[in-house]
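Removed: one protein chain of the complex. Kept in place: all other protein chains.
Naming follows writing order (A and B), and every chain is counted from residue 1.
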Amino acid sequence: MSDIQEAMRSRAKELLESGEVNAVIGWEAGRFENQTTPLITSQAAKTQRLVFNEYCVNNLGKYPRDLTAKGKVAIFARGCESRAIIRLLSDEVIKRENVYIIGIGCPGMRDRTTGELLKKCAECRHGDPVIYDEMLGEPQAKPATQERFAEIQKIEALPRAEREAYFTNAFSKCIRCYACRNVCPCCTCRQCFVDQRREGWLGKQNNIAENRFYGLTRVMHVGDRCIECGECERVCPMDLPLMSLNRKVIYDINNLFGEYETALSLDEPPSALTTYKVDDVEEFM
Amino acid sequence: MSRIGVFICYCGSNIAGTVDVEKVAEVARTLPNVVHAETNKYTCSDPGQAGVKAAIEKYNIDRVVMGTCSPRMHELTWRKLLADTPVNPYMLEVANLREQCSWVHKDKEVGTAKAIDLIKMAVAKVDKLSPLKSTQIPVTKRALVVGGGIAGMQAALDIADAGYQVTVVERETSLGGKMVMLDKTFPTMDCSACICTPKMSEVGSHPNITVKSYAEVESVEGYVGNFDVTIREKAKYIDYNLCTGCGACTTKCPTKVINNFEQGMSARPAIYKMFAQAVPAKPVIDAEHCRKIQENKCGACAKICPTGAIHYDDEDKVTTERYGAIVLTTGYQLIDWKPLYPEYGGGKYPDVITGLQFERLVNASGPTEGHILRPSDGKEPKNVVIIKCVGSRDPHKGVAYCSRACCMYGAKHAHQFLDKVPDGRCFVFYMDVRTPGKGYDEFYMNTLQDGAQYLRGRVSKIYKEGDRLVCLGEDTLTSAQIRIEADMVVLETAMVPAEGVDKLGSMLGVTRDKDLWLTEAHAKLRPVETNTAGVFLAGVAQGPKDIPDTVCQAGAAASKVIGLLNHDHLESNPQISRVNEALCQGDGACVNICPYHAITLVQKQFRENSQKITRTVASVNPGLCQGCGACTVTCRAGAMDLLGYTNESLMREVDALCQW
Partner (left out) sequence: MSMVETTPGAWEPKIVAFCCHWCTYTGADLAGLNRMNYPANVRVLRIPCSGRMNPQYALDALNKGCDGVLVCGCHPGDCHYSTGNYFARRRMLVFKRLLEYQGLEPERFQVRWISGAEAGKFRDTVTEVVEQVRALGPLHLNHELVLSGMEVE
């Protein structure tokens, strides 16, 4: 990994110095041991601060959205970043010519306190970038150690009352900080429905019903386009099982409308919920 | 603050029987922003309507709730009423107190409580509506007919006779379509050319009709009343203003090309007229096969042309013109049976022919001058087998549907063969004989009288033995194995949509069914309309049918077009989608979902954060949008909203309903 880190630094420096890109997005060391934080810089000198280790837990893939005014930016991209970028590209949030993707293989990231593989990385099926302009180092081809829908199937098997209790408990903890929304590469609306006061989609009270409205609506908004990076769940300060909601929609779309995994290439078909087949599953007669 | 007026109708005793109307009005007066509520015995009567108008004036009402019968009954009545008042006709919500309340409940207490809730919902919704204006859409008084077969010609003539300009676009070099290839038409046996070619010349010479032959629609923009259609006329290499149609050029051309009009059974030169009575009656050069154009050799035609009409450097002509209405009469082609039916030789036996080939063989102007002769050796066949439903009603190999005309022309072919070859024998393999139509069954019976032998079953194999074709099959009525030594086999093959119709349909927002036939707006009630306003259908483009049905549909489509072009302006429906550009991020989810292709993405300049920026936003074409609202739900940001059914008004309606 230190080789990659060196390569990242020199490549970032070159790109900035040559003027090919106006900013670079990567990671730098954080304040604490085994902690990193995103680094976004336009200065070639600062590229020496770039790090790459097993604690680069942030998915950088949404940052290009905030940097559209910068022109062309370079981003270090693992599987999750590359899929986030595809998401932004197909949602017309950024332009392909404005993002230079430097691929890096990913061995999976670890929790800085326990040293264990992160849940999102254990579930990850695409550790290596799915698109890139150049690749640093070798792909890691790390297999997922967790079955994609195991968690969903486990919850589905519970009696209804237990499921209700499980999610009621979860929604009761939500503090509506919207960190899940802010980090999500699918959440790219110019104004989120929660902020639309005129429609008044949901109230300001922090109660279970409103929290559930927020949680379920978010799933309906992003589920069909979710890249399964697991960032929402990672950043949730209240440890809500958010991926078990998102993946439920993905699981159902898979079962109902055919095998599907989004944001793996730029020419993917439209989302399953914006298309139809005349002979789709019928259970409403 | 809005000023809401609530008008509650007794409807005689229809509503008042199970709803305490006065109590409902009393509660209505207490609702927020309601400035006036009154009741009336019959609100829809003239005095009732006058009362509403007077109250609107007196209380300065700016929006109205009508607690009456169903909006399906009187919403338009109330809109018309409001049009006569200062209240915008769309600042209206109807509470359905009759069909969905008084008529379905018996208990007056229950009915009254529900009526109050329905009024509360309507008041909450109307409070959030905004005034809407219809716009006037101008109508361009010209029609475009795509396809110059019998359907297209009939539609064009009917529209032109009503006094409107019509352009007919025909892909081939002549009008006539499939009908002009036929020999005789069932059940009356009039010669097809005798009834079709006069129509062709009538179209060709009609002062209101412009024929663009050898041309295709390239793109369509716009909407009802205002379609901007780009048409590409392929280079003909002949100046039709100079050409007299003498035909000298066609005699000098040394090239021989397979003649598609004669179903590949003869050859034509590279400079050619499709057939003798073609309209326009002038030749074109088939550039692909012309030696002058391909190799810069020859040039014989230009040398002999007395008027100097031939220009080898001619180019395609692309024009864009505006039309008010479009009729699609794109017709059909026969299914390519060869790859589907290897058991019939898959095309390797020249004497296994299609019905259309038979039409040319039996036609006096065809390659054999009307003598039925085998393509392989030119001998007269004595034993002929006709197989129906080749490709039709065969979902495994061909298509699932019935091609509708084949039973009749199959009978016609049998009759014609037995007529021309009196000592011949004709065997017809069939699944069913379907002869609904005036004189159709009688025609079939006559064919049986002629001596045609009908065998119920499919032919399972055709193979060659000497110079004969052995057909194996089963007569399923007697369970007998059948073996017939035939001299010629005629396959009555399925009709399938003309090539390119899929592209044309998607250009116009006209849907195709699973077999790619163009879909009508309603199978029973709007059979010649499409879901795109201003686009109509006629003939086989919509599904297989025979000539009389095709002509009927063409007339029907023409009458719809005439009705449309009769208006100087159309009123647009203002209850359509609207984009909030501040919220729209231009990801185009709405574009894919719109059944009317009413939404496009456009680049627009905005001033944001004191900077000028250009970004992509959705744009709704008010002439195309029909107000279904599908786009609104697909837009996560809520940038797309449906006027008259806005998110805000529906949410308040739900909230009001929850308070009951």
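In this text, a contact is a pair of C-beta atoms (placed from the backbone, for glycine too) under 8 Å apart; a residue touches a chain by one contact, two chains touch by 3 or more.
All values derive from a computational prediction rather than experimental measurement.
Q: For the chain not shown, which residue from B:134, B:208, B:435 or B:511 touches it across the whole complex?
A: Checking the options B:134, B:208, B:435 or B:511, the one contacting the hidden chain is B:511.
Q: Given that one chain is not shown, which residue among B:50, B:110 or B:613 touches it?
A: Touches the omitted chain: B:110.
Q: For the chain that's not shown, point to the residue among B:531, B:553 or B:572 touching it.
A: Candidates B:531, B:553 or B:572; residue touching the omitted chain: B:531.
Q: Tell me which of A:103, A:129 or A:223 is the one touching the absent chain.
A: A:223
Q: Could you pull out which residues of subunit A are in touch with the chain that's been left out?
A: Interface with the chain not displayed, on the subunit A side: 152, 155-156, 160-161, 163-169, 172-173, 193, 201-202, 206-210, 212-213, 216-217, 219-220, 223-224, 245, 248-249, 252-253, 256-257, 272-278, 280-285.
Q: Touching residues of subunit B against the unshown chain: what are they?
A: Residue positions of subunit B that touch the missing chain: 23, 27, 70-73, 96, 98-101, 103-107, 109-111, 113-114, 116-118, 121, 511, 519, 521, 531, 575, 593, 595-596, 626-630, 632-634, 642, 645, 647, 650-651, 653-655, 657-660.
In the analysis below, only the chains that are shown with their structure count from here on.
Q: Provide the C-alpha centroid distance between subunit A and subunit B, rounded to the nearest whole angstrom.
A: About 45 Å, centre to centre.
Q: Help me check something: in the complex, which residues belonging to subunit A touch subunit B?
A: 90-93, 188-193, 196, 198-201, 221-222, 270-271, 273-275, 278
Q: Which of the residues in subunit B end up touching subunit A in this complex?
A: Going by the criterion above, the answer is residues 514, 582-589, 592-593, 616, 634, 636-639, 647-648, 651-652, 655.
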